[in-house]
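Shown here: the complex without one of its protein chains, the others still in place.
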Amino acid sequence: MFVLTLSVIFIMLYEIRLTKFTDKLPFLRSIPGLKAIEEAVGRSTEMGKPILFVPGIMDMNEVETVAGVVVLGHVANMTAKYETELDVPVARAIVMQAARQVSKEAYLTQGRPELYNEDMVHYITDDQFAYAAAVNGIMQRDEPAACLYMGKFFAESLLFAETGNSIGAIQIAGTGSQTQIPFFVTACDYTLMGEEFFAASAYLSQEADLIAGITAQDLIKVILVIVILFGTVSRALFDLGLVSFDFITLIGI
Amino acid sequence: MTLSAMIGAWIAVFLTLSIFSYLYKDNPFYKIAEHVFVGVSAAYVAAISFWTQIYPNLLGRLFPKDGPLSFTGLEFDFNHSFNILYVFPLLLGLMMILSVFQKFNWMARWGIAYTVAIAAGLKAFGYLNSNVLNQVSASVVSLFGENLPFFNISGDSVFNNIVLLLGTISSLMYFYFSKEQRGNFGKLTRVGIYFLMISFGASFGFAVMGRISLLVGRFRELIAYSEPSYNYSTIWLLFLIIAFLFYHSIREKESNT
Amino acid sequence: MIRNLENLIIKIGDVDRRVIFVLIGLAVLIPLLTPVSLPIRETPTTVKFYEGIEEIPKGSKVLVSFDYGPSTRPEIHPMNVAVLRHMLRNEHKVYISCLWPDGIYMALDALEDISDEFSLKEYEDYVLLGYRPGAEAVIKGLASDLRKVYTVDANGKFIDDIEMMNNVKNLNDFAYIYSGSAGYPGTFEWVKYGGDPTGVRMSSGTTSVQVNEVIPYVRSGQLIGLLAGMPGAAEYEKLVESPGIAIKGMAAQSFAHIVIVVFIIFGNIAFFLKQKKERKYSK
Partner (left out) sequence: MILKRYIPIAIVAIFGSLTLSAWFIDNETIETFANDDATQFFDIIAAFAVFLGALNLLKLQFIKFIKKQKGWQYSAISILSFFFAFIIGFFIRGAYFVDDKVFFTQEAALESIIILDVSKEQQEEPYKVQENSFKNLSDAKDFAIKQNLITPVDWGAHVQKNGSLFQWMFKYIFSPLSATMFALLAFFVASASFRAFRARNFEASLLLLAGIIIMIGRVPAGGLISSWMVMYLIVLVSGLYIHYLKKKNNVTIIFTLAGFILVTIAGMITGWPIDKPSIFYLPLLQEWIYLVPNAAGSTAILMGIGLGIVVTSLRYIFGLEKSYLGE
């Protein structure tokens, strides 16, 4: 296990070093959901309606929530540029403070500090369903033009997606919670599925070091596929008695 | 039937019906239930987290019975031994509270930093082991096992294993970012999408069953509370809410015509 | 005649959401008011779960965890009650833990449901360890040293004074671990930090929506069978002959399903007819 973690770290560092030689960013295929975010912000500005950003219902001790807050940073950059109203109801106070840091920084880098108001990011309650009830209420009354759900979700994901659909908003969701991806896929316009969501912050940042992380992930994926194929072949040979060892049981995963 | 249970039943039925009224449309009853829920749950979580977290774990460990700080007269006996390290979360917690003031806003960063640190440290390895490693060994399938039938609907079989192998690899390749999905790599990821779609359809089918059973639970409670012993609370309240909504919608129609 | 039939179907295809809501409400309410029972067929995962518990040697120590709250009670509670019945019928010593704050109330209700049937005596048949916050930290603590997590049980009695807890140091002293789980923390954390590291045989009952995520663990044997949602609970209730709420709920579930499937079919027919119509005008 130690070997595997070390190798993951090593591959990441190797990829980062690679980016040092070329100043061109490594190639990444397009993810439809991410392009749609910019469109959604533009559309909300035209309609003069706010954007609703839901960073999931869990606390910052979940990697998905941190990833969601980082994506919020990039969205805040856009809303600062387009002067769109941003509303971020949160279910945890630590997430509230992190989201405030991220959005204040975004409004400063866009040179629009006067647009930033601390209460854009506001706490509702820690409880999952009370938060869902309140966010449903916000959607019905403020009628945002775009709803973004980025973070860790549980059963309440469909409550958001169906309400958002009934008010006709563009909905873009991103989550690593496998059980909720089907609901987002069926009820939202765009969905960042599992790994696409974790890659979102690197895509939007356009920073070489972060994109190197993704190419490292791709390299590991190729290795995993090779291990699976090799394991299957060796097991087939083992079953047929041609070979005395079975690769997978040998390396004892 | 004690008075508290009677009052409780009426309150529970009123709140349940107000939340269900949201299905009709956003109306005063739903707004009442929503705001009661937000208010009560915020304080409920505050109470639970104080009495099961700060009180036993923090105070219990900083002021144990006849521990070094018991000269202050404060003693919380939870059979914990004294632990000086717990001053660290106390400090970060107080800083988190102080960050409510504009000037001390930066103080929250320490608490955020610690939270993200353990999120990354504690969780990363667990996922690597259970999600990646165990799944790799589970995806290595045997194609020529001794008594493995070619096809069998519920149990191991060569055909099932081939489909499993193909499905896992092609769906994994859909998440490959460094190459545009065109040409025969595009065909492979297209097969991957088909498997993902079947997987989403299956879990959607499962979800439908789960959600319906929750509705069964709620209706059973409403039926129970409509009995004479609760003097027909569900029936009375249902009638009142529907009457009010009907009147409310007529008044609304008149006001905007 | 076919013309207005097609228009009717197209109208059904774009019906207002609230009509579906009313129909679903009735589809669940009617079977509850007039109980109708349907034949229950056990699926292999439930049978494997049942056999997994039967194989535990009589009178051994088992850990039953209540990791759900009131909102997911209809699916998980019948499972936990049936598991408790099954364990006590095989004279196992039951230790109850809760990873969800409301789990303690669910455990108290479950014990009340079956206390007169087994004339339960606390600290002889079962120990209620109660709720401890910390999610996976609790499981990791149980795996290394139980007394670091539970210094007192739910009634405040010191663990060391409970005779039943004497030779229980950590998870390895249990013959079987069961978690009735509705989300986080739950099955995932019990597998990752409880079952895998200690190798103790374990299984779980989950809400229907989690089944899909947990299946890889059933396939790889990290979970011995599985109770999948209310159908799983009803099948298990039938196997353990503990007629409970799940079986009654199944009829309501079947009717609601049929309503949904009928609407999906109509939706699709309407979708095709509308396309045919648009293609005719667009030519």
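Per-chain residue numbering starts at 1, and chain names A, B and C are given in the order in which the chains are listed.
Just so it is clear, contacts are C-beta pairs under 8 Å (C-beta built on N, C-alpha and C of every residue); 3 or more make two chains touch, one makes a residue touch a chain.
Fair warning: this is a prediction, and the values are worked out from it, not measured in the lab.
Asks: Of the chains that are displayed, which are in contact with the missing one across the whole complex?
Replies: When the full complex is considered, the omitted chain touches A, B, C.
Asks: Give the residue, chosen from B:4, B:72, B:102 or B:184, that touches the chain omitted from the document.
Replies: Checking each option in B:4, B:72, B:102 or B:184, the one touching the absent chain turns out to be B:4.
Asks: Considering the complete complex, identify which of C:60, C:90 or C:144 is in touch with the unshown chain.
Replies: Of all options in C:60, C:90 or C:144, contact with the hidden chain holds for C:144.
Asks: In the whole complex, not just what's shown, which of C:57, C:156 or C:199 touches the removed chain?
Replies: Among C:57, C:156 or C:199, only C:156 touches the chain that is not shown.
Asks: Please pick, from A:38, A:105, A:143 or A:239, the residue that touches the omitted chain in the full complex.
Replies: A:105
Asks: Pick out which of C:87, C:211 or C:233 touches the chain that's been left out of the picture.
Replies: C:211
Asks: Tell me which stretches of chain C touch the chain missing from the display.
Replies: 17, 20-21, 24-25, 28, 38-41, 43-44, 69-73, 102, 104-105, 108, 130-131, 133-137, 140-141, 144, 148-149, 154, 156, 211-213, 215-216, 219, 231, 250, 253-254, 256-261, 263-264, 267-268, 271-272, 276
Asks: Please identify, in ascending order, the residues of chain B that touch the omitted chain?
Replies: Chain B touches the missing chain through residues 4, 7-9, 11-12, 15-16, 19-20, 22-23, 31-58, 83, 85-86, 88-90, 92-94, 96-97, 99-100, 106, 109-125, 127-128, 130-132, 135-136, 138-139, 153-154, 160, 163-169, 171-172, 174-175, 192-209, 211-212, 214-215, 217-218, 221.
Asks: Considering the entire assembly, which residues of chain A contact the chain that has been omitted?
Replies: Interface residues of chain A facing the absent chain: 1-2, 5, 8-9, 12, 59-61, 63-64, 66-67, 69-70, 73, 92-94, 96-98, 101-102, 104-105, 119, 122-130, 132-133, 141, 155-156, 158-159, 161-162, 165, 176, 178, 181, 183, 185-187, 193-195, 197-199, 201, 209-210, 213-214, 216-217, 220-221, 224.
Convention: only the chains that are shown with their structure count from here on.
Asks: I need the common contact partners of chain A and chain B, sorted by label.
Replies: Output, common partners of chain A and chain B: C.
Asks: Report which of A-C and B-C is connected by more C-beta pairs in contact.
Replies: B-C
Asks: Calculate how many whole Å lie between the centre of chain B and the centre of chain C, each centre taken as the average of the chain's C-alpha atoms.
Replies: Measuring from centre to centre gives 15 Å for this pair.
Asks: So the centre of each chain is just the mean of its C-alpha atoms; given that, what is the distance between chain A and chain C in Å?
Replies: Chain centres of chain A and chain C, defined by C-alpha means, are spaced 29 Å apart.
Asks: For chain A, what residues touch not just one other chain but two or more?
Replies: Residues 129, 179.
Asks: Can you tell me which residues of chain B touch two or more of the remaining chains?
Replies: Where chain B meets two or more other chains at a single residue, that happens at 49, 129, 134, 137, 199, 203, 207.
Asks: Write out the stretch or stretches of chain A touching chain B in their complex.
Replies: Interface residues on chain A, with respect to chain B: 1, 4-5, 8, 26-30, 59-63, 65-66, 93-94, 97-98, 100-101, 118, 124-127, 129-130, 133-134, 136-137, 140-141, 158, 179, 181-183, 185-186, 193-196, 199, 214-215, 217-218, 221-222, 224-225, 227-229, 231-232, 235-236, 239-240, 248, 253.
Asks: Using the touch definition up top, name the residues of chain A that touch chain C in the complex.
Replies: 58, 129, 154-155, 166, 178-179
Asks: Which of the residues in chain B come into contact with chain A in the complex?
Replies: 19, 22, 26, 30-31, 33-34, 37-38, 40-42, 44-45, 49, 96, 99, 102, 105, 108-109, 111-112, 115-116, 118-120, 123-125, 128-129, 132-134, 136-137, 139-146, 165, 168-169, 172-173, 175-181, 196, 199-201, 203-204, 207
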